[in-house]
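Written below as structure tokens is the structure these notes are about.
Here the complex is missing a single protein chain, while all its other protein chains stay put.
Moving on to chain A:
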Amino acid sequence: MSDFAVEPSSHMSVILDLTPAQWYLSSLPKNEYPLSFRSFLSQTLAFLNSHLASKHENTLAVYGALPGKSVILYSSTDSSVGQDETVADANSYQPFKTVDSVVASQITDELDALGDSDEEAPCQLVGALTKALCHINRIMNPNFTTGASDAPQPTREPRIIILSVSPDLSTSYIPIMNSIFSAQKLKVTIDVCKIFGPDAVFLQQAAHLTGGSYIYLERRDAYLQHLMMTFLSPRSVRGILAVPTQEKIDFRAACFCHKTIVDIGFVCSVCLSIFCQPVPVCSTCRTKFPMKTLQRLNASRPSFPPQPVVRSMSAARTPTTSTPPGTRTPSVSNHHADRTTSISSSASAKVNGSSSVAVGNGMTP
């Protein structure tokens, strides 16, 4: 009869990608399954209501990632956000009605406020993601400073769902990676539904590293059904009902110097910063590399233009930040010769023709 051995309530943060240009492209009838923003919004709202319907205590927060800014559109835990006094009516459940009207009106306000110049700005997905993480941190640790935190709290299962339409922004590689690490620490699952546009490399990694699922929506006429079957279930149910996870993940990283996604990168042996070409001085930790090494590395770079990017590679491959074991050996043998930073591409990647970041490890100066 204990009161706290009950099914945990779950918290869901949803990030809507509100880039007008991408939504225009998505609604064009030349697409196989055009999806307009209006129909996207109504299906998403039905999904949000289904989450609230599942359990009385479930909480919800909705964020919008707009060009140049990110906003919170709705939060069921914080009554100060966009709570307008909706008139009650007998035909709808009040919490659902509040979500629908608040989210719709906030989106309209935000999109109206966008100027022509703003629309060129990149989509602030990272801003929305970090806001969502901060919010989750707050509701997971209420009254952290006061002594009341030892009161029994029903464990929530927090998760973040990103509904993305815009392509990867390579400048946001580092902040996204940092968000992923904090999500891992908070035990937050990040689910990604890629509705339109090319596969998002960083979001794939986000879903993979936090145990969520990444779905590239091909049948966009079945958007709501995808949401229901894949993203509605809390973590406890996912142990029973299998949800699709991606088989192949693109683990490529972006370089720190030009923020481009690289197939072959050069890694500083001291701080592990990634560069797209050999540099004499690491821009992050100011380590100087000898001239001889640079020349050798430049000589070893493939002269042929980079092969067309293979969209994904096997999930079993080592992530970029770890060093393939085979590449470590030459640098050890060079230990006394000079302060070499040897960077070589991994043999396996060359042989099977797929592109990958080849990480070599050098000596510490």
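Just so it is clear, a residue touches a chain if its C-beta (ideal position, glycine included) is under 8 Å from a C-beta of that chain, and two chains touch if they have at least 3 such contacts; residues count from 1.
Here, contacts and distances are computed from a predicted model.
Taking the options "Cytochrome c oxidase subunit 2", "AP complex subunit sigma", "Gem-associated protein 7" or "RNA polymerase II transcription factor B subunit 2" in turn, only "RNA polymerase II transcription factor B subunit 2" matches the UniProt protein name of the chain that is not displayed.
Among the residues A:54, A:105, A:178 or A:245, only A:54 touches the chain that is left out of the figure.
Checked against the hidden chain, the listed residues A:25, A:224 or A:294 yield one contact partner: A:224. Remark: the residues of chain A touching the chain excluded from display are 1-3, 5-8, 46, 49-50, 53-57, 88-94, 96-97, 100, 150-152, 154, 224-225, 228-229, 232-234, 236-237, 239-242.
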